[in-house]
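Some notes on the structure that comes next.
Apart from one protein chain that is not included, each protein chain of the complex appears where it belongs.
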Amino acid sequence: MSEGITRREAMGHAARGLAAIGLGVTAFHLIRKADGQIVWQLDHSRCVNSRLGAVGVNTCNLCTSECVVAQSAVRAVNDFSKCGRCYICPAYYNVTSAVDESGLPSEKLCPRDAITRTMIGDADPEDPANNFYEYVIDETKCDGCGKCVMGCKEPAGLGSIRLAVRHDLCVDCNRCAIAMACPDDAFTQASVAEAFERLETKGGT
Amino acid sequence: MKYRLIRTISGRGQEPDQFTETLRGIAVDSDGRVFAVGDSAVRVFQADGRLLHTWSTSSPGYCIAIASNGHVYVGLAGQIEIYEADGTPITAWRDEQHLGLVTAIGFANTSVLAADANARCIRRLGPNGKLLNTIGDDNRRSGFLIPNGVIDFAVDRTGTIHAANPGCHRVERFAIDGTRLGHFGRFDGQDPSGFSGCCNPTNVAVDDRGRIFVTEKAGPRAKVYDSDGALLSVVADSQFELACKNMDLAVDSKGQVYVADTVKLQILVFAPQAEPAAAGNTAAPSEGDESR
Partner (left out) sequence: MIAARRFTALVITILLATTLWASSAFGQPAPYDRPVDAAPQAKDIGGGYTTPDVQKPLPRSYWLEALDVALLATAMILVSWLVLKKRNRTWLVLVTIGCLGYFGFYREGCVCPIGSIQNVVVALTDPEYSIPILVTALFFLPLFMALFVGRAFCGGVCPLGAIQELVLLKPVRVPRRLDRTLGLLKYVYLGLAIWYAAQPIADRDFVICRFDPFVSIFRRTGFAHMIGIGIGLLALSMFVGRPYCRYLCPYGGLLSWCTRFANRGVTITPDKEIDCGLCADACPYGAIEQNRAVRRSCLYCARCYASCPRTGPSMPTVRGKAVAASDGGRS
């Protein structure tokens, strides 16, 4: 093979080799400090909709309005292990609306009707108030407006509902539009190994 | 009938008469002294708000009550501690199983009643601390619905227990043997005579005339009902921090209402306004001033 190589070709090979080595060294350097996977995450202890103590403030819906994904990649999730399963859930009902004939608030809080309410456990048919109810958020309907999160927050509720990044929908922008807009810096980037928000284990206390 | 804020006692801080983290229970004795439990300490204040003395409890206290003999009962996790009025310890009743988290204490005849928030029921104990019977656990939900984490109750002079069942938006009544005597209250987010939000009322107190005082959370307010459950007055609804929850309250013989602000760690004292001191029991409802 080598006998046919001209001077020009040899120089070409050398230059290419050098360039390849240069790129390779840079790549190696980067890979050595690289992380597996990076995600955006929402720190709900900072988010004004779930932050303890932030009471009597307006619901922030920037997660809905700013996200570049058509129906925001931020959704509300209910941590069932923390849910009080109330008869009248302040995240499901608009608890300041008028009472209807059944003794329940006449309006619901969710603008997209994404929450369903089901009686659970050993039901007491005579006394609907003396029962537990499960509230499930339909992820396909929810767009993360935060109203239920604010409704469920301490002290009104137990704070079991919070906003979370749907990592399957998030496109992991370099420059997350929500992070830019978030007044509380609740959006941060973390490697998957260090991300916290979806890791609360079942029934954890 | 209207109430007016006349005094505040204590507050959040490092001073001897202040609380640093929690203020969970208050009680008033017949001389008008205010006993407050918070952090891991009991602080006793004169009626004018000056600190009389203070002592430590073995762990964070959840409630406080004063027996007719002047002994001070403090409810904690897993036990009740009993002190002389000056803070000298007398004894402690430990029972992790039946006194998991004591969030209210009351007295009826010779027995001591203690709310166990872990088991969501009320325990009746003998004068020596022995368990006699359990109250309120006989329903389909085996107890009170307390998303707030505490049960509060009060015992009137006839020995009837008035207990808050916040998940049902009710005040329920029991005899000390556990018999249900009825309840009052309903949900209403607009009308102040109803209980608002997910789970109210949170705390209950009863005065000598059988009137029932309650506090609510989100938004925090204190109200008074007559013994039939008709709203007499909203005692206060704008003087508390919005994040307050489980505000304990007490009523003294003069009809003054003491409410614990759990955020500012402050006791707010409200006095009834322009009410004839000698008015009979029927006078109060006829005032008819139920709006704010």
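Going in written order, the chains are labelled A and B, and every chain counts its residues from 1.
As a convention for this text, contacts are C-beta pairs under 8 Å (C-beta built on N, C-alpha and C of every residue); 3 or more make two chains touch, one makes a residue touch a chain.
The structure presented is a predicted model; accordingly, all values stated were derived computationally and were not measured.
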Legend entry - In chain B, positions touching the absent partner: 117, 120, 141-142, 145-150, 245-246
Inset, instruction - In the full complex, which bits of chain A touch the chain not displayed? Write them out. - result: 1, 6, 8-9, 12-13, 15-16, 19-20, 23-24, 26-27, 29-31, 33-39, 43-45, 50, 52, 68-70, 75, 77-85, 120-123, 132, 134, 136-137, 139, 154, 158-160, 162, 164-175, 191-200, 202-205
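The rule is short, and it goes like this: only the chains that are shown with their structure count from here on.
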Legend entry - Parts of chain B lying in touch with chain A, wherever the complex brings them together: 139-141, 145, 147, 167-170, 186-191, 194, 196-199, 217-218, 220, 242-245
Legend entry - Contacting residues of chain A [partner chain B, same complex]: 52-53, 55-56, 84-90, 94-99, 103-105, 122-124, 127, 129-132, 154-158
